[in-house]
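Left out: one protein chain. Kept in place: all the others.
Labels for the chains are A, B and C, by order of writing; each one numbers its residues from 1.
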Amino acid sequence: MISAGRWLVLSAVVPMLAACTGNLHLSFLDPQGPVAAAQRWHFFEVLGIMAVLVAGPIFLLLPFFAWRYRYGNKASRYAPRWEFSRLLEIMAWSGPIVIVVVLSFILWRDTHRLDPYKPLASDQTPLRVQVIGYDWKWLFIYPDQGIASIGMLAMPAGRPVSMQITSATVMQSLFIPALGSQIYAMGGMVTRLNLEADRPGRFLGENTMYNGNGFHQQHFTAAGMTPDDFSAWVQNVRAHGTPLDARTLQLVAGRSTRAALIDALPGKATHDGNLYFTHVSEALFPAVVQATLDGRAQLPRSALAHADPDRPRSADAPHSASASTP
Amino acid sequence: MSAPLSDRDQARRREFHSYVWGAGLALVLTVVPFALVHWGGIPRIDLLVTIGVLALVQLLVHFRFFLHIGFRQKREDLQLILFSALLLTIMVSGTIWIMASLALRMTLAAQP
Amino acid sequence: MSIAGIFEHPLGRLGPDALPFWQMLQHPTEGNIINGCVATGAASMVVIGALVMVVLLTRYRRWGVLWSDWLTSPDHKKIGIMYVAIAFVMLARALIEAVLMRAQQAFGLSGGFLSPDHFAQLFSTHGTIMIFFMAMPFLTGIINYVMPMQIGARDVSFPVLNSISLGLTAAGAGLVMVSLVIGKFSTGGWFGYPPFTEASFSPGVGPDYWIWSLTLASLGSTLTGINFAVTIYKERAPGMTLMRMPLFTWTALCTSILMIFAMPPLTVATAQLALDRYLGFHYFTNALGGNMMNFANLFWLFGHPEVYILILPSFGVFSEVISTFSGKVLYGYRSLVMATMAITVLSFTVWLHHFFTMGQNANMNAAFGIASMLIGVPTGVKIYDWMLTMFRGRVRFTVPMVYSFGFILLFVLGGMSGILLANPSVDYQVHNTVFLVAHFHNMAVPGVLFGMLVAYHFWFPKAFGFRLDERWGMVSALCWIFGFMAAFFPLYVLGVMGLPRRTVAYSEASYVPLEWVAFLGALLILVALGSLLWQLRVSIRHRDENRVAAGDPWNGRSLEWATSAPPPEYNFAVIPSVEGRDAFARAKEEGCAYQSPDTYRDIELPRNSAMGPVTGAIGFALGFGLVWHIWWLVILSFLAAVTTLIVRGFARDTTRVVPADEVRREHLRWIAAVNATTAVSRVDECRPVNDGRARYEAIGVAP
Partner (left out) sequence: MNREAVRHPGLNLGAAHGRDDEAAERVMFGFWVFLMSDAILFGMVFATYVTSVHATAGGPGPHQLYDITSVFVETLLLLASSFTFGMASLALKYGPGKGRLAGWMIATLALGIGFLALEVHDFTAMFAAGGVPSRSGFLSAFFDLVPLHGLHVAAGCVWLVCLLGQIARYGLDTQAKLGVMRLALFWHFLDIIWIMIFSVVYLAGLA
């Protein structure tokens, strides 16, 4: 019963997914983690129930009624005064009610199970990541590793990732479809999201809340890695990253796309289209939240690496279009 | 001018008394919470509840004595007022419930 | 701002750079030129359209007629038609924008041809116009035209207020149109979330245009809602109890209730955003205690009931149409009324489903999710009852019925996607993707738009006295249905493939084929609109063959069919008295339709009043002044508004009388004409012989 709807959709979607995406996973119908897998199941469950119980009868009966009782067919029974039947009334109300009750159970169960704030069950401690939404790029901070990145969210496969999310500018929404839920990022506030990748792979990441001209370029790659690869990646970032000092952060905070930011950063800032930073303080994330909340431009020195004294910085710079496309 | 004069006088007296009663009750219901807040001495929560209850009572007093809302109305009129009250309750309490939950889960201080 | 400042900048911040081609001339890069040309082209269409109107009106000396017969008329029928005219003009623009967006996205892999900023204006204006200046005026116009006649009234309760509402709506629409020529519109989408729309992130005039056009429109809608509700409560003909009202009037009542109670949160939200932008308040800013979540909450407290404001009148239209063209009494009237009321109340309990992903706790998400699914119950009852109305009927496959079939099937699919979205754990995946875009177009196009188009086909003969061409109507209907499917079904798939909404371009090649299908679908919709216009032209050309002056082309059931087409200004020479549901069907069945009474009475009608156009003009000036910071204009128009209201308060003698003699003469002439008309059977319904009198065929009335 459930599989009917499922096959309906799968047969439409899967070829599309397989044919063109290469190795970047785009969709929760092609889930790469437990959250997305549960969401896919939920999706098909609801869809299947509705395909059979809601759409099915209507799609069969409406054409039948229309044809059977067409004006020209004088053979069909005509009852112009017939306007009520207790039995049919009861069915019309109770049918949908029963469906809704069933669906409500599923809904209640999964809404609690998949609450994005809820830590995922795992025998490993989650990897902590702090995410700051800037205009047209996401900054991922690994507080325990002291590094950060833009354009790349690396994560060890099989280990949960626990994210804290904020925005240094307008409202945004962090979303990695193949792994699971999206959630809003808002200035001065911290939302949370728990995800996990089952296996190594590359997953599309994006912002889904419109935030201006660079919106469509605010993509990133979430990359699941083996634990060893992840450690190697961290080492690599530590070795080759740029220090996230006041001046760099000021550029990051400007209203610019990732590509424009790379052009603006001095020297060879990247080798693969992404940006990597070292010397990232654990105090940076709360400092940004607090500064946004206070409407302050200054971050405390303690939150920054190698603070550069002669440059006045403004974390609030988004408005001053100065830092935008050079 | 069909109603006999004495009836009109009676009606007028009755309505006048209604206004006086209303004003008197409203005065009491105003003075009490102001006095409680001004001179204090009651725990904050109790005080808030008292203020709320007195405000609601005063609201009813105004409806009853100044706006003359009662159950003598035609049904549709009373329906209008009750329906509005229902929606107002849904909208205001829903808003406060939602915003409270959001505030609770999103401040920096609430982080683990 | 000091007093001196007012005079220092008489045009506020309005300067030459507000013109659409300014940037192109200053910085002639390729992108600027393309966008400049598109914008200038669009702007010239507005300007040329307005100029052509002016020239034509002058050439044919119609200014006087326009003023005295239309703009100042308090007649609900004329006001209704003017609303629909506004809807039509605005729709032309919103449709072109829709097709442009689909074209852009078809080429979106390589970046397309539009700049991101331009694209953002497109979806923002498209959404704003479709909701506030296409759907709302359309349904308000239809209700205005039909509802008073259905309840046997001569007019709405407050005719001049009605005209004022129209003026305010027109002023809002005017602001949106002007934004195309002077300055630009918001880029914040139709719900304009701050802080993006705050002055610090969007310093231009865009959000201000959005704020003031919405404020004017929502003010108009609130007043309209009050007016309709009072009309339905207080102006019903004798015997027309609530439970005898036609279903369309019921939905009109519930829509009015929604307007009355759902508009205030929007007014609060836009007013607070305006205070933030103009006076530096901190409601929704990031800093200093502002809280953008309050805006989302307020907006959707309005926004969700709003979508039911849009859909309920359509439900009413389909109820009337399906019953009429099935030659059968509406099945389950009581259930349908209860379902309508249930939807009205439930629609105030689900608004949080538009921001499941904001971070509130799971209990709350689950509660609102379940409440949202509950709306499926009364909606389902409606669907089943419509199907049961066809059951054991005699279903005629006219244009409105073809739309109705399309509506039922497609709407069920849209409802199903709504139920999916109501599951927070699914919404976490498809929120803000084009899956959501597919959902709401699936409701808005087959639901709202088809409903309005059906209303247009159904009641056009009543309003103008002749039927619309059936063949072109059919072409148009089929193009709509299939065009819709091609244009929006692909978006469901693209949505689950992770394509966000509002994206000007994308980088996944796998999106391209479906984007193209959607684009072709949009072109098919364009063909549908073309056929619709052509149909109108053909019908006007052949109007003499298709006259239905007797007034009842479809063997109708409710009172609006009991009068001539077009109806006299006062609707009914004698107010009908009603003995049951389907009053006109009953009269026909008992053979007592088309009777003349022994005596006629004088009829009192409201006099023409300039209040409507004057308020509209003042509202427009006020909005324009506020957008451009032209403070003297703001002050002046504010004073003008107050003065107008005060002066109106002093107006007396606002009615005039149509003498009984005249009423009798007109009525007897019509009765004679009806008696001279041959009644036709339903087989000939769409042929020239149909002069608007139905031959008796059992159509049934409720026992």
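As a convention for this text, a residue touches a chain if its C-beta (ideal position, glycine included) is under 8 Å from a C-beta of that chain, and two chains touch if they have at least 3 such contacts.
What you see is a predicted model; the values in this text were computed from it and never measured.
Of the listed positions C:Y283, C:W386 or C:Y600, the one in contact with the omitted chain in the full complex is C:Y283. By the touch criterion stated above, the residues of chain C touching the omitted chain are 157-158, 222, 225-227, 229-230, 233-235, 260-261, 263-265, 267-268, 271-272, 275-276, 279-283, 287-291, 294, 298, 301, 642, 646, 649-650, 652. Although one chain is hidden here, its contacts on chain B can still be listed: residues 1-3, 7-8, 10-12, 15-16, 19, 22-23, 26-27, 30, 33-34, 37-38, 44, 47-48, 51-52, 54-55, 58-59, 62-63, 66-69, 72-74, 77-78, 80-81, 84, 87-88, 91-92, 95-96, 99-100, 103.
As a convention for this text, only the chains that are shown with their structure count from here on.
Chain A and chain B, compared by their mean Cα positions, are separated by 46 Å.
Residue positions 105-106 of chain B are each in touch with at least two other chains. Multi-chain contact residues of chain A (touching two or more other chains): 117, 186, 189, 191-192, 293.
Listing the residues of chain B that touch chain A in their complex gives 105-108, 110-111. On chain B, the positions that touch chain C within their shared complex are 76, 83-84, 86-87, 90-91, 94-95, 97-99, 101-102, 105-106. Within the complex, the chain C residues that touch chain B are 233, 257, 261, 265, 291, 293-294, 297-298, 301, 345, 348-349, 351-352, 358-361, 364.
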